[in-house]
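Beneath this line is the structure, given in structure tokens, with notes to follow.
Removed from the display is one protein chain of the complex; every other protein chain stays in position.
Which chain is which? They are A and B, in the order written, and residues in each are numbered from 1.
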Amino acid sequence: MSIETLLYWVGVAAVAVNALTGVLDSARRQMDLIGALLVAVATALGGGTVRDLLLDRHVFWVVDQTYLAVALGTAVLTFFIARSCRVPPRLFLIPDAIGLALFTIVGTQVALQWHAPWLVASLMGVITGAIGGVLRDVLCNDVPLIFLQGELYASAAWAGALTMITLQEAGVAPVYASWAGMAIVLGLRLAAMHFRLVLPTLPQQRKG
Amino acid sequence: MSIETLLYWVGVAAVAVNALTGVLDSARRQMDLIGALLVAVATALGGGTVRDLLLDRHVFWVVDQTYLAVALGTAVLTFFIARSCRVPPRLFLIPDAIGLALFTIVGTQVALQWHAPWLVASLMGVITGAIGGVLRDVLCNDVPLIFLQGELYASAAWAGALTMITLQEAGVAPVYASWAGMAIVLGLRLAAMHFRLVLPTLPQQRKG
Partner (left out) sequence: MSIETLLYWVGVAAVAVNALTGVLDSARRQMDLIGALLVAVATALGGGTVRDLLLDRHVFWVVDQTYLAVALGTAVLTFFIARSCRVPPRLFLIPDAIGLALFTIVGTQVALQWHAPWLVASLMGVITGAIGGVLRDVLCNDVPLIFLQGELYASAAWAGALTMITLQEAGVAPVYASWAGMAIVLGLRLAAMHFRLVLPTLPQQRKG
């Protein structure tokens, strides 16, 4: 499989998975169908949109209508499934972690192909992976997962992006490096959720 | 009247109307003159700015200073009128609905002229119409009207945009299709406010 084909399908899968998490999250806020669809679209397309704007590329879903159709289709399907059967709330976190892994790798690869410097490219991966979820949490009026301590949300994404870049610099083929990066993001995120890993924090202070 | 002339004047009117709602809304938050002006500018120019960024066009108010001047002028005028006479609070919702209708149609038409696919173009209409109000509500620390149940905010915009696109596909001249689209957005929004129409929602759930 070529790297272009891999990235295309990983991108479509990431859009679908993120649209699903958007609808599940909006359920907690009593939004109606259209509200849930808008949250789903923002969650699914937000990260890649910011990446494309920053890189001065054409926005991916404006050029190719497929992504928008996939996001809306998945959202409507999820909406009616979630109406008829009760979804266990924690289930929500698994597709969210998968979406983070998929989008982080696609975002980093797109930035590298656009000849962004490596540090910028790794940040583009974090942005593509995390912004959709941040938008979802802000629209649903939650504290974004990315800023909660002990979640390793952005850290997992950044570690995966940097690993993938390092592997490719060392000569590993992009397809294999991408799979390795995805595994690292997903593994770290799930491990953080399970073991409550923490990074150092500042002692709490107050503004005068 | 040509479609270009119509869109230009509808755009200027939409900017003025949205600037007015921004100032009225900021009054509830004890903002000072400059704070009210900034909220008015964000409300008036926000939706079209996001549309232009997504379509990779030049941002409309950066190219033509008229829009910024109209927004600031309307805002200052509204500020001093609102200081001297008490405005009935519900009056606020009428210009808000008019602004939604005007911006939705301008946004969709601009996207169509830019050769965006129809589904993308209809979403651009919703974005152009609704984002200004979302920015205003976020800056004034309200729950955005667009996400409140029973307001049919985005639904009205989307219905109007899709109607206009369908009419044009069927051969109706863009000027008439635009007027029809505006009438639908405004009619649905006012009807929703009056009759408290609702769309289906998901049963409420909590995240574990």
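Here, contacts are C-beta pairs under 8 Å (C-beta built on N, C-alpha and C of every residue); 3 or more make two chains touch, one makes a residue touch a chain.
All values reported here derive from a predicted model rather than from experimental measurement.
**Student:** Please pick, from A:L6, A:L55 or A:A180, the residue that touches the omitted chain in the full complex.
**Tutor:** A:L55
**Student:** Suppose we count only contacts with the excluded chain; which residues of chain A make the list?
**Tutor:** Counting only chain A, the missing chain is touched by 53-56, 116-117, 119-120, 123, 126, 143, 146-147, 149-150, 152, 154-155, 158, 198-208.
**Student:** Suppose we count only contacts with the excluded chain; which residues of chain B make the list?
**Tutor:** 23-36, 38, 41, 49, 53, 58-59, 61-62, 65, 68-69, 72, 79, 82-83, 86-90, 92-93, 139, 141
Simple rule for what comes next: only the chains that are shown with their structure count from here on.
**Student:** Superposing the C-alpha atoms of chain A on chain B takes a rotation of how many degrees, nearest 5?
**Tutor:** A turn of 120 degrees brings the C-alpha atoms of chain A onto chain B.
**Student:** How many angstrom between the C-alpha centroids of chain B and chain A?
**Tutor:** Taking the average C-alpha coordinate of chain A and of chain B, the gap between them is 29 Å.
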